[in-house]
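Only a part of the assembly is drawn; its chains keep their places, and the rest are absent.
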Amino acid sequence: MDLTGIPVIDHHVHALRRAHPADAMAYRAAFTESGDPLQLRDHVPHSVYYRWLLREVAAALGCAPTEAAVLEARRAYASPAELARVLWPKANIATLLFDTGFLREQMLSPLEMEAATGIRSFEVVRLEALAEDLIAESRTFDELREAWRAAVGGLRAGGAVAAKSIAAYRTGLAILPVGADLAAAAFRPGRRRLASKPLLDFLLWEAFPLLARQGLPIQFHVGYGDADADQRLANPLHLRGVLQEPSLRDMPVLLLHCYPYVREAGILAATYAHVAFDCSLVIPLGPAGAARYLAEALELAPATKLLYASDAHSWPEGHWLGARVYRKALGEALAAAHRTGYVSAGEAEDDAAAVLGGNARRIYGLA
Amino acid sequence: MDLTGIPVIDHHVHALRRAHPADAMAYRAAFTESGDPLQLRDHVPHSVYYRWLLREVAAALGCAPTEAAVLEARRAYASPAELARVLWPKANIATLLFDTGFLREQMLSPLEMEAATGIRSFEVVRLEALAEDLIAESRTFDELREAWRAAVGGLRAGGAVAAKSIAAYRTGLAILPVGADLAAAAFRPGRRRLASKPLLDFLLWEAFPLLARQGLPIQFHVGYGDADADQRLANPLHLRGVLQEPSLRDMPVLLLHCYPYVREAGILAATYAHVAFDCSLVIPLGPAGAARYLAEALELAPATKLLYASDAHSWPEGHWLGARVYRKALGEALAAAHRTGYVSAGEAEDDAAAVLGGNARRIYGLA
């Protein structure tokens, strides 16, 4: 199936940096999750994704398919955003939902992104970044708690379309209700980095009912998506306590990335009406296997539960190629499902439209 | 490979309800593991299985392929059993092994099933249901223990061909030997629901040697198969303590469902002579991926270790389509294995016969 004509909503993406990469190592760093300089130097150039990316960028910019030529050709554009204006129209991207809590100072804001690219942009607020800002400003735990409740309670009014939690790579997805006493004992004024499990879990359980009241979705980082993550703690099955809580059914839960726990995420999405998921990051990082991940994702979970995302950041190549790899893989997965005889041609078309945009429109309430 | 001519033994199935579904929601509920009303209302109609099922039932009953038309056409039959008499002959089902511990009052008994359908039926006794009956009748822990040992010790004589445990979705598969004191302390006369880990684990370890003495197989629910299950506790690797116990090698162990832990179940079946497994429930619930699960199941484990089951319940559609999906997927998986060159044509035929019936006949001692 050819899905190039269907515009995508990328429901989990990061902004472009203000300036071009300083060198090849900085360029490569956006196309791997490894932060290890030796991995960047010796191994990333031998990854399927990076090799293919160089060929594609070279073809788009009209230069030789080498890293040096690509880096040189990119410099003809004043900034990453200028390059995006060349590459992104090829990707038919309708809407972007930005996590604004990652590398904040070096990144363009959603407003700047929209101005530079003409693509409709929305903000997703990273709860841990918000909490760390408030911790820095709070002298006491009660002050923090009050500020937190006010901030989380006002997210929808402030224009956010979702919250996001990176608990998976701080203290894990087994997020437990915690007494205020325990959280207060873990609070240290001035200690900015939020790495205390009682404190983070407490703040999240404070936030959940406020999100539910606003009908605001929460995105959870799951599985492969950050070298910081202990993957044992990033299994989405650990979210069971949150997902089973009857009072939180009005808080849509989006499981991001999910690899290698795609089947587990599919089970959760097949079980709970308020749970949906994506296969970002491993698509496009593992492009040769992308159709397989999507076949797994769609095998149990209804097609109303899978979303598109790239998790791209920094340079515009990722946003562009993410959409390309995903559309191609989804077309292959749906064609294969159609060949089994269990999916009709019309259903495959409906499913493609749902996954590439319809589900995100419904869950985030986008017009 | 076309396997339609091979009769199947469905070694893990539930009975039909006495009456037709009250409405569309009740109809849908048998074709998903979700108990969430909103999942039933908004998402199940977009699942691969349910959409395909409506088309197949419509074709079989000669009505339009819509849910409303299907529900209307079904009403021409006096009961689910009457409908089964139309659908089941298309599925070439030789024998059914019934778990009689699920929704007991609303379901036909194996005897009634056999009378209504003419298909040979055997009983599998759900140990937790048996225990709960005895707990309700026991005034003391010693009374319970004595009644339990008598009941379990008499299962074979009472006509059961196997026992079944749903420990996976009560207190988990890490079933540990427990002292009687600890179990007794957890016993509460009159508290029917068996959700205490010391008490359930104790009763199971009391039962295991009695089952071994009778050579009676035990089925364990594993992995995806109930919304109640915490999937972290339903991994079959947790059964290691039971499987390693030398004195229990005469108790055949059947791992049911297994998805997403198909590889783990295959490892156990490749390691222990007394362990076998199936891929029920995800087949037929995830039909487009069925050939893949079976390829995984058959990659390490000998073909003498995989069984057929549908885990269908309530309406006769599941029993019928389960056999159809499974035969088609098994034929594809074996044909693909043959194409690799590692499986001869004759071996693929032998394996099909073993998986669809021979293994169940051997393990359950069916004539």
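All chains are identified by letter, namely A and B, in their written order; residue positions are counted from 1 within each chain.
Note that a contact is a pair of C-beta atoms (placed from the backbone, for glycine too) under 8 Å apart; a residue touches a chain by one contact, two chains touch by 3 or more.
These numbers come from a predicted model, not from an experiment.
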Identical protein chains in the complete assembly, only 2 of which are shown: 3
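The working rule: only the chains that are shown with their structure count from here on.
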Superposing rotation of chain A relative to chain B, computed on C-alpha atoms, to nearest 5°: 120
Inter-chain centre distance, chain A versus chain B - centres from mean C-alpha coordinates, in Å: 38
Contacting residues of chain A [partner chain B, same complex]: 235, 237-238, 240, 249, 263-264, 267, 270-274, 295-296, 298-305, 336-337, 340, 342-344, 347, 351, 354
Interfacial residue positions of chain B with respect to chain A in the complex: 32-34, 36-39, 41-49, 51-52, 55, 224, 227, 230-232, 259-260, 282, 285-289, 291-292
